[in-house]
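Every protein chain but one is kept in place in this view of the complex.
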Amino acid sequence: MNVARVVEASLRKFQCAYDGYVERPFPLGSLLAVREGEAHVFGVVAEVESGPDDPTRPLSPPADAGELTAEALLNERPHIRPLLRTRVTVVTCGFSEGEVIWPRLPPSPPPLLAMAGEASADETVRLVSDGRFLAALVASAECDDAVIAATIRRASIAFEMESRDFKIRAGKELARLLKAEPARLTSIIRGVAP
Amino acid sequence: MTEQVGVVVGGSLTKSLEVRLEPGRSAQLGQYLMAPLDGGGSLLGMVTDVLLKSAEAGAVAWPPPAGDDAASALLRDVLLDTGVYSQVEMNPYLEIGPDGNSRARRLPRHFSAVALADQEAMDRAFDTGERNAISLGEPLGMTGADVELFVDIERMFERSAGIFGKSGTGKTVYALQFLSALVKHSVGQRTNQQRTVALVFDMHDDYGDYLKFEGGQRRSLKQLHPNDVTIYSLDDRSANADERIVIGTKDITPDDLRVLTATAEFTSAALEAAEVFEDRLKKGWIDAVLSDGPPDALVRGLHLDEEERGDWPAALKRLDIHPGSFQNLRRNLRAITKADFVDRGEGQFSGVLEHIVQTLLGGKSAVVQFGRHGRNLASYMLVANMLSRRIWDAYRSEMEKARGDAAKEPNGLVIVIEEAHKFVDRSLAGHTIFGQIARELRKYNVTLLVIDQRPSQIDPEVLSQIGTKFCLQLDSESDVEALVGGMQGRAGLRSVIASLESQRQALVFGHALPMPVVVQPPELTRDYRPGQSLRDRLNGGRAAEEVTPKGLYG
Partner (left out) sequence: MTLRMEHVVAQLPGVIESYREQMAARNAGLAAAGSALAGWSEDPLEGDRAIERAMAGDPRPYATSLREPPGMVRDAPAFTPVTVVAADGSSIEPDRFAPVQCFVVNTGHVVLPYGTAATAELGAEAWIGPRSVSDEGEDHGREDAGPFSWGVNLHRDVSELDTASRLAAEADGEVVALIDGTLLPWDLDSPRVAEHIRDALAGASADALKRLRDAGSRVALGAYVSGSRASDVVTSLRALAGGDASGWPLCDAPLFARTLVHGQRSAVFRSKSQRREQVETLFQLRDVTVDVCFFYLRIGGDIARVELPAWAASDDQVDRLHATLVQQCADCGGYPRALQEAHEQAVISMGDRLQFERLLEVEAGRQGLFGQSNSKQMSKRRRAI
C-alpha cells in the first residue's frame, strides 16, 4: 500500500507525499492524523497536487496519444508514472497529548517522514465536536471556502445521526469567526449542506 | 437559581439592563429576571422589551434565502444566536440579599448569568412578613411554577388604589377578589384601626349577591360574606337589598350637582344659578326652582313689583341669572327628580345615610346598588358623590372627635367607585369629594379604590395620588402614559402594558409593591371561597375553608 509521509512540516501546515503518483489520495477536507512524535498532529487536507516530481520536467500531453485514456497511456508509457508525485497539503488544526485532543496548534510540527493516515471517527468527533478547530482553518491562507466546507461535510459523517447538529455547531462557530464576512459564511454553508 | 437564560451585555441603572439571551432561550415581557451582584445578593428586574438584534450588519443585510432547501435551512440555523440573536431589556428594580431588600442601586457585571427569578427570590422581594396579604396571582412566566405573589393588605389600602383596564379585561373580578379578602381580613381584626371596610358604589350590581361571569354567575360579596356586607339599593324593584336609598329634593345641594357637569348636563352657569337659589331659598330650592313661578320667599327677597311676581323672567333678571341657564337648571333638575329614588321634599336620605355610616363604622362593608339606574351615569354620579361627601364628613368628624387617640379613630374606609374618570375629571377634580379624598391621603382614614377604563381622563393630580395601580389591558396610548408617566423606566412599563393579554393579565405597581410585576390574577372559580384571595398568616395561611352548601351553586 502506498502511504503518505510528511515531507515538509511547519507548525501551521505540513505536506505529505506519496511514493509516486496516486489516483485516489486523501480527499479534500479529510482529517488526517500523524501519530508519531510526542504530540500526534491532526490536520485537514487543503490541497492535493499531482504532477512531475521534478519541476524542471513538466508533464506535457503526448501529441500522439489519440483517444487513449490516462490509464492506457500510463500503461503504454511506463516511465511516466514513476516520474509523477502526489502531494497533499495539510493545514494543522489540532493535536493530541495522551488521551486529550486539543483543537489548536501543536507545540511542534509533525516529524518529517512520519506516516499520515485518516483520523478515526472517534478522533474526529473528539477533535471537531465543538467547532473550535475551525479557527485554525479560517486563519490559514491555504484554506478557502471549499476546503472548510468539505472539512465540515466530511467530519459530519463521523457524527452519524447527529451530523446536522454538528453542522449547525460548526456553522455557528464559523459565524463567529466570519462575523464580518457574511458572503463567505454563506458560501461555506452552501458547501456544507448536502 | 433557575436555569440561565442569558448574560448581561450592557445597560444602565436608570434605564434598563441589556441581557443577551442564550441560544434557544426566550423571555416574555413582564417576566422577572435575576442577576447576581458583586458582593452578594441579586438584582431583580422585569423584562420590558424583547429585541431581535444582529451582531453584524451582514447577517441582516444579506439574510439567508427563504426556502426549505438544506443550505438555506442550515444557514438560518447557523445564524441564529450568532449573527443574529435575541436580547431583552430588563428594568432593574430591586436588590435582594440576606440583609433585606433595597431599591436597585448597583448593576451586575458584564456577562453575569441572568436567570428567571425563582420562588425564593420572588418570596424575598414581595415578602409581606406575618401580615395579612392579598393574592395578586401568579407572576408572568412563572405560571405553573406554583409561585403566587401577595400584596400587604393594609399597605394596599392605606393609600388609594386603582384598577385600570378596558372593559372585559377583568377589573371587576380583580376588585371582587380584593374586596372579598378585605372583608375577610377586617372580620378577623380586633381593633378598629386594623379594620378596613369598603363602600362600593356598584354601578352594575356586581358586588352584591352575584357577579355575572362568563355567561354564568359567581357568588359576590354579599353571598360570600352575608354577615359582613350590607346592600343598599336605589332600585325600588331590588328584592335583596337590606335598605333602600331614597333621596329627597331637599337633600340635594348645588355642590352635589356639580359633579354632573361631567355628564355634560349641568352647565356651570346653571350651577351658579343653583347656588344663588340655594343661598336664598335654602333646602327647598329645588322644589322652588321646579315650580311654575318664583316662590314667595324669593319674591319677597327680590322686592319684585306686583305685576312681576308670578313671572320667572323678572326674578331671573333681578337675580342676574341668564334664562338659558335657568332652563338648563330646571330641565336637569326635572330629570333628576323624575328618578324613582328621588322624592319631593324630605326623603329618608338622612336616615339611610346614618345607617350606612353606622354600618361602616361598625366594621361592615356596604354595597350601594343602582339596579336599573346603573345605566344612568348621572344618577350614579349624583348618588355616589352625595353619599361619599356626607360619609367623608362623618369620618372627618369622627377623626376630629378622636383627637389623635388611635383607639378611638374610626376603622379604615375604602370607597370603591367605577367610571372614576367621570368623578375626577380634569375639570372637576377640585369640586368633587373624590379628588379631595385622594389628595387628603389617609388623613381621615378614607381612601379610594377606583375602577376605570380611561385613566387619561382622570385629573393627573388625583391619579398621582393613587398609590397602587393594577393595570390590565388598555386601549389608548394616552391611558397608558397617564399611568406610567413619571415612573422610573416608564418606557419599559409602557411596552409591558401594551403587551398585556386582553384578559387576566395585569401589571401591578406602585405604593404597596416593591417593584412592578406582571401577574395573572387568580381565577374566579365556581367554588371560589370567601376571602380566598387572603393570606392570613396568623390564622394559618389561606382563609379558613368555608364550605359552600352544596346544591346552591352546583
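Every chain is named by a letter (A and B) in the order it is written, and numbering of its residues begins at 1.
Just so we're on the same page, a contact is a pair of C-beta atoms (placed from the backbone, for glycine too) under 8 Å apart; a residue touches a chain by one contact, two chains touch by 3 or more.
Note that the coordinates shown come from a computational prediction; the quantities given were computed from them, not determined experimentally.
Undergrad: Could you tell me which shown chains are touched by the chain that is not displayed?
TA: A
Undergrad: Looking at A:Glu8, A:Glu49 or A:Glu76, which makes contact with the chain not pictured?
TA: Once the missing chain is taken into account, the touching residue is A:Glu76.
Undergrad: Under the stated touch rule, tell me which residues of chain A contact the chain that is not displayed.
TA: 54, 57, 62, 64, 75-79, 81-83
Keep this in mind: only the chains that are shown with their structure count from here on.
Undergrad: Quick check: how many Å separate the C-alpha centres of chain A and chain B?
TA: Computed value for the inter-centroid distance: 72 Å.
Undergrad: Mind listing the chain A positions that touch chain B in their complex?
TA: Listed in rising order, the residues are 164, 167-168, 171-172, 174-176, 179-183, 185-186, 189-190, 192-194.
Undergrad: What residues on chain B touch chain A, complex-wise?
TA: Within the complex, chain B touches chain A at residues 55-56, 58-59, 61-62, 64, 69-71, 73-75, 77-79, 81-83.
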